[in-house]
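Yeah, one chain of the complex is gone here, protein chain that is, but the others are all in their spots.
As written, the chains take the letters A and B, and residue 1 is the first residue of each chain.
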Amino acid sequence: MAENICPICERPNDPSAERCWYCQAELSPSEQPTPVNGTDWLNGLREESGQTLEPEITDSTIENEKPEEVPDWLARIRTREQMEREAQASGLTAQPESTVAEKKEELPDWLKEIKAGYSGKKSDSEQEDPASESVSPFAPSTVDDQESKTASEDHGDDNDEWLSRLAAWKPTDAEDQSINNEPGAVDSDAAEPETPLTPMETAPKPQFDMDSLAALNQAEFRPFEAKRGSGWQKLNADELEAEQQDDSQPEKQLSFEDLSAAEEELKPANFDINALRETIAVQQTDPDFFGEKTPPEDDEQLDEEELTDDDLQHFNFPGAENKASLSPEGSIFSEAQPEPFKDEFDSSPFVPDDLPDWLATARLGNHEKRGSGPRSEELDAGELAEGLDKANMPAWLQAVRVPTPDADGSDAILPGESTDAGLLAGISGTLQTPNFGVDIRKPVGYGSTLKVSERQKHSANLFANLVDETFIENDVKIPKLTKNRHIIWRLVLAVSLILGILLSTTLFAPYIIQPALFPPEVVSAYDQVDALSAEKPVLLTGDFEAAVAGELSWSSQSLLEHLMRRNINLVILSSNSSGSTLMTRLIENAAINVEGYDLSTHVITLGYLPGGATGVQLLAGNPRAAMPYTHNLDVAWNSNILHSVNSLNDFGAVVVLSDKSESSRNWVEQIRPGLGTTPLIFVVSAQAAPLLQPYYQSGQVSGYIAGFYGSLAYEQLLQQTSGSLAHLGAFQSAMLLVVIIILVGGLVALIHPTSTERKG
Amino acid sequence: MPTLSADLLWMFVSFILTLMVFSYLFGDNALFRFVSALFIGATSGYFFVILIFQVLLPRLVAPILNGSVITLIPLILSGLLLMKVSPKLAKFGNISMAYLVGTGAAVAIGGAILGTLFGQIKGTLTAFDALQQATGTSPVFLILEGTFMLVGTIATLVYFNFGAKNTAQKGVKRGWMSALFAWIGQLFIAITLGAVFAGVLTTAITALVERSDFILQSINTLMR
Partner (left out) sequence: MKSPLSVLVAILSGLLVLAGYFFPFPALIAIRTPMLDWAVTLAGIAGLVAIINLMIGVHLKRLREAGSKRFFSVVVIITFVIVAGFGFYLGPADPNFQKVVTAIQMPIETSLMALLAITLTYSSLKMLQRQRNWMGLVFFLSVILFLVINSGVLAFSAEIPVLQDLLSGFHHIPAAGARGILLGIALGSLATGVRILIGSDKPYSG
């Protein structure tokens, strides 16, 4: 079955196919491609460009022949091109040359070469197939710098001209032409010799990568964009000419020395775009394909090289994987064996005849046969390596890059690739830990001793000295003058008070005022005691310190005498450690004034009740459990006094001797709720009286005797003299003296404030 | 008349100690510090003996000797509490302390509620019950007295309540009624604390009078 050749890409397709498998162009069933002069369509373009002086009639004839097949835009392009040719052919050849020459300075070499190649092929493509609508920029073209240059000189630098060439392009017979057999040329299929394309038996699998075509339009396709800005459509033949005329800079990356040497010998129309694709595909798989970069000083060349690398990166050539096995340091351009290139496609108008040196001298191997699909062929790495010159990378790049295995899969162990120590010892292909000059060891274990620097020690010693000074001198340093003044004033006061006390019995005796009014709480206490039954013992509890023993001895003596005169048994108990002793002393002193009152039979001392309020609560709940023994460790509740007592209610009264309001409050709170009708009487010092008064007013306390004045009142109620009356003069003298001193001091403070306050 | 030997000796000791304490009037000195140290040692020793004889023996030892098994509980708790002496073993005494604190808190709560709160509120209300007052005082006076007590009590409680509103213009501020009662309460508190201070002074002056009298009597006795 005869193959159906695509008019655009000139590839064989299945006869039954309606569209080309490669470029998706519409196929006519009986359409046979116009044979091209060779596999290189670019060469065809060059041949056509050599016939630029043919009359325009030919173009117009060609256009008229198939008017229905040429789109409007293409017709306009051709018309315009024809007019320009006529204008140029009139003899202004030098101008385009100069114009082109100017532009050649701007464009890179490779682009100039492309332009040159394109201009050479343009005329051929227009003659042979002016009706071709879609052309492939990757179609092979002739790589003939000289011819392309000539062709490019003939054509202007107009974009429309390039487009007109595109429209006029048609495939030529360039399949049998090899572009380059020189060493160093690009060889995409080095393993297979080039064979002429034969009609396909089966539908070929797409080998043309639309993505790569699209990539050409993207920003990465820099060579064209850098110059034109929007892709390959704007490739201008004049610019290509200009590039062609630029000096081809040696590009180490691609071993352009080799390429340039063969450049002149390069035959036209031998550029295989498929090989170019494969080359770029290799670049994709092997980043180091063009590993060697030019030195930084060669900026212009570097730009071109980068551009070219990037240009080729997105070309997805069939069989690109075959290039992965190439040595990273090698370049297919340097070592690839030249083989005859067979390309069935004619030269494309997009690829100029004057290709860049590297591209022009690239050795194109046999591109893959149109078989069942993309073939993955394994290239011979050794063969490739022999033909490729090793690229020289700059030192900075070589130091940074990570050594990778060879492209052919061989684990080429680079020096220092595997570590001899550490977790990854012996494993190849591992990244070496950079040596920072510091040995990585296990963290040092610190001992229990504190490591202190000299500065820290000095600071610690200083701080310790400061603290020691603080502890040594506890007393607040008062200025000596102020301290003496305080001492003098205190002495004066003490002397005055003591003198007043001492002189009260003699000097102030006539001025002593005996109180005529009795406090109601004292009267109530007296009434309660007077109403007590003599059969019930009275619980006498002491909760005071030895400091007020003197005052309480005066305050309680009358009450105790009253109880003794009633012949009431007394049960002594103390919630203070020294209270029982003090209570015993009080009773002994009181008993002296009461005749017939035997303390051994009428008084029992239970001892010390610890626990404060808790002990009082225990006493209130169960006095037998609270005080099981006397202070002599005798069983208390078997005595005559206590045998009938089971609870506090069995007592005739509870008399509490207290010096603080807190202890008084504890007794009231714990005892009163369970005391019933048993009177609760207090004998307190003057400092506890104000906070005991509410309890008396609320009825919780039956009565209380507070301070010296209370005891004096009680004595008067009892109508007997005791120690209180004897000391009344001293007491009143001292009290009034204190009042006078405080009044005078207050008035002085009001009238004459201190110097600090005046300043403030 | 005291016995010559013993009582006179003890009186002399008391006299010397009193004078040594009064030496503080001339400033802090070694005599005063000596007598302070003597006081601490003597008091601690006496307290120690009292505790052994009147707490430990009758409450722990004697019941154990009498066969009381339940006394093992306070015995164990006492042992744990004694570990508080050692800083390392102090944590074992926490249970005993917890027991003490728990019972003490309960006693305080019960006493506060039943002893003070109920009693004092009842007393405040009782002041208005003129019919129960049989002292012959005028009922109007009793009511006035009761009102006075009520206002004073409430005002004192309001003073200790520091609740206030956060106003935008003047910051944190009490309400006007609350501020008025707080001011009245502050007056009552000032008067009460003045009375308390006067009572402390009175007690101290009484002690001074007693000591002065003692010094005089001691001098007279010693001179005899």
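Assume a residue touches a chain if its C-beta (ideal position, glycine included) is under 8 Å from a C-beta of that chain, and two chains touch if they have at least 3 such contacts.
The structure presented is a predicted model; accordingly, all values stated were derived computationally and were not measured.
In the complete assembly, the contact with the undisplayed chain comes from A:Ser578, out of A:Ser578, A:Ser663 or A:Thr678.
For the options A:Ser558, A:Thr614 or A:Ser702, the residue in contact with the chain missing from this view is A:Thr614. Take chain B: the residues that touch the chain left off the picture are 6, 10-11, 13-15, 17-18, 21-22, 24-25, 33-56, 59-60, 70, 73-74, 77-78, 81-82, 84-85, 91, 93-117, 120-121, 123-124, 145, 148-149, 151-157, 159-160, 185-205, 207-208, 210-212, 214. Contact between chain A and the absent chain runs through residues 472, 486, 489-490, 493-494, 497, 513-520, 545-550, 577-578, 581-582, 584-585, 605, 607, 609-612, 614-615, 617-618, 621-622, 625-626, 631-632, 665, 686, 690-691, 693-695, 697, 707-709, 712, 728, 731-732, 734-736, 738-739, 741-746, 748-750, 753-754, 757.
Definition applied: only the chains that are shown with their structure count from here on.
Of all the residues in chain B, the ones that touch chain A in their complex are 22, 25-28, 43, 46-47, 50-51, 53-55, 57-59, 62, 103-104, 107-108, 110-112, 114-116, 119-120, 122-124, 126-127, 149, 192, 195-196, 198-203, 205-214, 216. Of all residues in chain A, only 475, 483, 487, 490-491, 494, 497-498, 501-502, 547-548, 550-551, 553-554, 577-578, 607-608, 610, 612-614, 617, 628-629, 631, 633, 659, 661, 665-666, 668-670, 672-673, 685-691, 694-695, 697-700, 706-708, 727, 730-731, 734-735, 738 touch chain B in the complex they form.
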